[in-house]
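What you see is the complex with one protein chain gone and the rest in place.
Entry: chain A
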């Protein structure tokens, strides 16, 4: 068996952009109950479990990239199920390798053969890696997983009303041109859907190194009647906030270049109507 090294990202260069407007070519569940979470989180869905209430995904990282945030969050909230959503296929591929779950990988193997020309070599390589990682990190990272999807279109297909406690939008594509603003992952209209899948009191975290996008995301959240800014004090106390810039690959890059980041952290509040 080869030595236990993580697959290296530079071999899996992802495209920087993917068009969220185009029709999708990956399978999409019809409704949340159709998503089989037992293969995403086999540890939390033991086969002989009583038909008790099933655990639900509570955190979602939208546009999770290479999954740095999930990997950092996982030990902080070991009992919380988290999912990363990524549209770009190559980033998703690497994520699968990182997901450390052999069963998950095997379930997906056939599905992503279509993406990889050298699927067979990759499969062999990843099998070795995952076995190595499992040996070195027993019992860890059982609560994280990823799906390849377009979260701008299919969020309600994955989550029920009020299911999520935290949503992350970390260093999203800025889409500078005005005609492409509708491709931005945070917009007043999309916030309707994010508000729907979030529990009242849940928190939405956004961060970017592009000031213009930072202002945009903040103004969208500010305008939206179902979101309210989280207070300074609370932000300071929140252990997750530090991770926004330190845990993600993009954040580390910004820190290396001593760039600025712009955060907007908002809470889902109940409707004021009636």
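Points worth noting:
Here is the rule we go by: a residue touches a chain if its C-beta (ideal position, glycine included) is under 8 Å from a C-beta of that chain, and two chains touch if they have at least 3 such contacts; residues count from 1.
The definition used in the following text is that contacts and distances are computed from a predicted model.
The UniProt record for the undisplayed chain lists the protein name "tRNA (guanine-N(7)-)-methyltransferase non-catalytic subunit", from the options "Glucosidase 2 subunit beta", "U3 small nucleolar RNA-associated protein 14 homolog A-like", "tRNA (guanine-N(7)-)-methyltransferase non-catalytic subunit" or "Dehydrogenase E1 component domain-containing protein".
Considering the full assembly, A:195 is the residue among A:69, A:144, A:195 or A:254 that touches the omitted chain. Seen from chain A, the chain kept out of the figure touches residues 20-21, 23-25, 30-32, 114, 152-154, 156-157, 161, 182, 188-193, 195-196, 224-226, 271, 273.
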